[in-house]
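Have a look at this one.
Entry: chain A
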Amino acid sequence: MSMNEFKPKIVAFCCNWCSYAGADLAGTNRLNYPADVKIIRVPCSCRVNPLFILRAFQRGADGVILCGCHPGDCHYTTGNYYARRRMTLLFSMLDYLGIEKERTRVEWVSAAEGAKFATVMNDFVKTVTELGENKRLEDLRCKK
Partner candidate 1 sequence: MNNNLKEEIIRTSGVNVLKCMRCGKCSGTCPSYGEMEYHPHQFVYMVEKGEIDKLMDSPSIYKCLSCFACVERCPRGVEPAKIVEAVRLAATRRQGGNHLTAEEIPCIVDDDTPGQLLVSAFRKYKK
Partner candidate 2 sequence: MQKIGVFVCHCGTNIAGTVDVKAVAEALGKEPGVVFSAEYPYMCSEAGQNLIKNAIKDYGLTGIVVCSCSPRMHEATFRKTAAAAGLNSYMVEIANIREQCSWIHKDIKVATEKAIVLGRTAIAKVALNTPLTASSSPVVKRALVIGGGIAGIQTALDIADAGYEVDIVEKEPTIGGKMAQIDKTFPTLDCAACILTPKMVDCAQNEKIHIYSYSEVESVKGFVGNFTVSIKKKARYVDETKCTGCGLCTEKCPMKKTPNLFNLGLDNRSAIYIPFAQAIPKVATIDADYCNMLKNGKCGVCSKVCAAGAIDYKQKDQIIEEKYGAIVVATGFNPIKLDGYDEFAYNESPDVVTSLELERLMNAAGPNGGTLLRPSDKTHPKTIVFVQCVGSRDTTDCGKPYCSKICCMYTAKHAMLIRDKYPDTEVYVFYIDVRTPGKNFDEFYRRAVEEYGVHYIKGMVGKVMPQPDGKLLVRAADLIMNEQVMINADMVVLAAAIEPDKTARPLATMLTASMDTNDFFTEAHPKLRPVESPTAGIFLSGVCQGPKDIPETVAQASAAAAKVIGLLAKDKLLSNPCVAHSDENLCNGCSSCERVCPYGAISYVDKEFRMPDRTTKIRRVASVNAAVCQGCGACTVACPSGAMDLSGFSNKQIMAEVDAICR
């Protein structure tokens, strides 16, 4: 498969109250971003278990992005603060294991930031496309 044809699989976890609404607004405003992005709706960014992210990579995702309310704006007041810590540590660990750190991202997108949502997704897809297929997590134990 040549780089030009490579279509990454991107899983985007979006909190129901801000980022999912932001994604809807991007749609309402007809702001285009690649179809590679598929959104999973969760009540809050703090619902996203690191296991889900690893699971996505296991099943062949090339990039995973988590979107939540801006810190301070969480519908449940504190959820995104916990999510922020969990993801910081998880991403740092993946980087430590030599997994490309560009494959994971957290973005705070409010319900009013449809344009930001589209920009973020365009940028993330571009970054992951340039990285190519996610092989390292699968290869981590297979010493050739």
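One rule holds in what follows: a contact is a pair of C-beta atoms (placed from the backbone, for glycine too) under 8 Å apart; a residue touches a chain by one contact, two chains touch by 3 or more; residues count from 1.
How these were chosen: all candidates are chains of the complex that A comes from, given by their letters.
The structure displayed is predicted, hence computed values, not measured ones.
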Answering which of 1 or 2 touches chain A in this complex, the right candidate is 2
Would you tell me which residues of chain A are touching candidate 2 in their complex?
9, 11, 20-21, 23-24, 26-28, 30-33, 35, 38-44, 46-52, 55-56, 59-61, 75-79, 82, 86, 118
